[in-house]
Structure formats: structure tokens, C-alpha cells
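With one protein chain removed, the remaining protein chains of the complex are shown where they sit.
Moving on, here comes chain A:
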Amino acid sequence: MAVSPSGPHVSSIAILSPTTTNGLGKSTITESFDKRKKSVLSPQPTQPADREITEQLNDNVKQKYIKEKKLGEGTYAVVFLGHLRTDPSSFVAIKKIKVNAEYKDGLSMDAIREVKYLQELSHPNIIALHDVFSSKDQNLNLVLEYLPRGDLEMLIRDTHIHYGAADVKSWMGMLARGVWFCHENFVLHRDIKPNNLLIAADGEVKLADFGLARSFADPYLNMTHQVITRWYRPPELLFGARQYSGAVDVWSMGMVFAELLLRVPFVAGNSDLDQISKICEAFGTPTEENWPGVTRLPNYIPADATHIALLQGREFFLRQFPTAGPVGADLLMSMCTLDPQKRNTAFGVLKHGWWSTEPKPTQKQDLPRKSGGTKKMGHDLTRRGGELEETPFKNATRQLDFNTARDY
């Protein structure tokens, strides 16, 4: 673990925060960054006055954060715990994105996407990006909100933790508000799952990991279907749809809802094909009748005529998810509709009657909690987006998550 004393370590940090773009004529850059700049820009003639201002600004911003210890490391990023120099109790998570040392391929799309969207989206249920800075080893550092209470997956898996319908309603409400805000701003998250839903000290659920997020495409422009971790991936993406909408995130939300109620992933296929067949078993086989146009999707596989499962009705959801109550089962059913055109929207979810029926959602400070979340945050933030977990090790990673969670 890289526990560093405060002083010298932070001297390599310069802040490129939103607050420093106020037209001071010259952005705040580190000395180290200046050195690099010389290779990009020209050797600059010495300009004493200018350099003094720049350095002084640097000194000011260098002081802003102190890196404490490493929380986790993945192939994509390293996460450190840090705090404001002025206030040792105000913690932040510093996510250092590993850039290829040789700059061979430029910055990865994940890093770009994360910075791009978090810079613009500000909402209580979306992880906040406080600052971005470059450090001496020329890495991009994202200063993120510190979320010490782990994630929803941890709570779902921990059998010692008991929670009820009111708690689920509270968590789902926060998730739905975060997703609605993304969609309202024309952003698709594309990787909603319990371990991307981090929990703040006050119990607030925050949507994290925007490495797969993108803006809604212009009509008729294609997007990739290789997004969203498999168990949370909607049928249209499994069938290879290249044009889709916020409905993909709503399906994922439905899967999280089901998982919160059952405490196991509801449809957990071990391959994309298996995922399709599990979805058919659970909800019914997609046909032209219940989903016009489905057979024309690129990767559509005609169902075996002898194995056509009928579309599940309301009774199924009532029986399968008794804890949600009849109104909750209706909501879940509307989120798990096979045809994305008929599926509920994030806005529709928020307007559903379930929120106003008894029991009332638990106040966030009274929600069940679990310690050991700090390390979990480190783990969650270093993971790559769902698309890249498509390796033979995918389930192994999940197993690992599992085990670390149990160690606490």
C-alpha cells in the first residue's frame, strides 16, 4: 500500500479544475506538465512574470488534495483515498487512469467517456467529479466523491444483513432518479448493475462508472450492442440491436430491482446464448406478436417451436416477487417488458404508483449499512466497463468480488 506522507508527494499534482478556467490567461499546469509541454509546444522564452503567476497558481492548487493510501488497483485505473488539505475529514477518492506510458494509443474511450459525462452531470444520485488533474507521471487523475459504504451488491450478498420492501423502495427510488437524470440529459449509462451503485456516508445511492456511457445517437446512426454486463443486458442488445434507447437502462434497472428482492441475480446466463434462453424461460419467448420487429434484429435466433414460452402475466410477477406487493410487481413487470417500445421509461418509473403506496421508503440514513465499503469502492472504480468483462474470466471477477466482500 502506498501510504505517503503529505508534503512531497502532492507536489506532483496540479489541479485543472472547473474553477480554474476563469480566464486567468494561462491554465494551471504543473512544472512537470510544463516539461512535457516543451516537447509538444516549443521551448518557451523565459517570461518571469508569467511563470511566477503560473507557479503560484500551481502552488495553490497543489495544496488542495493529499493522497493517502491506495484503495484498489485494476488494469484500467488505480484508486487512492485522499482528502482536502484544508480539511482532513473531507475525503475524496482519486482515480488515476493508467495511460499508456508511451502514449501509443491515446486515451482510452472509457477514460474519455467518464470525464466527458461526469464533468457535465451533477445530481445527488450520480457520483460527483470534483476535479481533474494531471500528475507528474502524466496520468489523468479524477477526484471523485468519496463513497465509503460500498455498493448495493455487497448488501445484496451479505446474508447477515436483513432488509425489507421499504429499504428496496428507497434504493430503487434513488437509482431511478439518477437514471432519469441521465436520460433527461440525453445520456445512456449502459452499465447499470448493483456493483456500480455506490453508497455514500449518508446512505445515498450514487450511479458510478460512466466508462460505457454515451449520448443518445442521432436517428438512424448505429451504436454498439456490446454493452451492459450480461446479466443486466436487455433482450434487444442480446439480439444485436444497433439502435436503441433509454429502455436498455430501464431493463437493467428492472434486473437490479429483481435482484434486490430475490438477493440473487434473477437471470444469470453464463453465455450470451444462455442469457437469451434464460430470459425466454423467465419472461416468455419474444415473438412477432408480443414484440413486432424482433425477428428482423441482426442476431435474432428463431425459437424452437416446441419450446415457446408464453409471455408471463401479472400472476407470475406477483408469485415470484411477493415482497414487492402487487403494485411493486406491476412496476417490475413494466420494466421487464420484452419489447423495448412497450417497456417503461425512467420517467414513467418515477411516476409509478408504487412509490406512494405503503410502506414508505426508508429514510436514507436509516438504511441497512455495512462496513468495509472503502476497499470496495477502490475495487469498483478500477473495474473496466461491462463490455470488457466479456472474457473467460468474467465470472471469476464476480467471484472475486464476492470473496472480498465476505472477508469483511
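As a convention for this text, a residue touches a chain if its C-beta (ideal position, glycine included) is under 8 Å from a C-beta of that chain, and two chains touch if they have at least 3 such contacts; residues count from 1.
Just so we're on the same page, contacts and distances are computed from a predicted model.
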Point to revise | Listed names "RNA polymerase II holoenzyme cyclin-like subunit", "Ribosome biogenesis protein NOP53", "Large ribosomal subunit protein uL24m" or "Ras-related protein Rab-43", with the criterion being the UniProt name of the chain not displayed | key: "RNA polymerase II holoenzyme cyclin-like subunit"
Revision key, fill the gap. Touching the hidden chain, out of A:215, A:270 or A:341, is A:215
Review point. Among A:117, A:232 or A:321, which residue is in touch with the absent chain?
Key: A:117
Exercise for review: Against the chain that's been left off, what residues of chain A make contact? List them.
Suggested key: 16-18, 20-23, 25-27, 29, 33, 36-37, 39-42, 44-45, 47, 49-50, 99-100, 102-107, 109, 112, 115-117, 119-122, 132, 134, 138, 140, 185-187, 214-217, 223
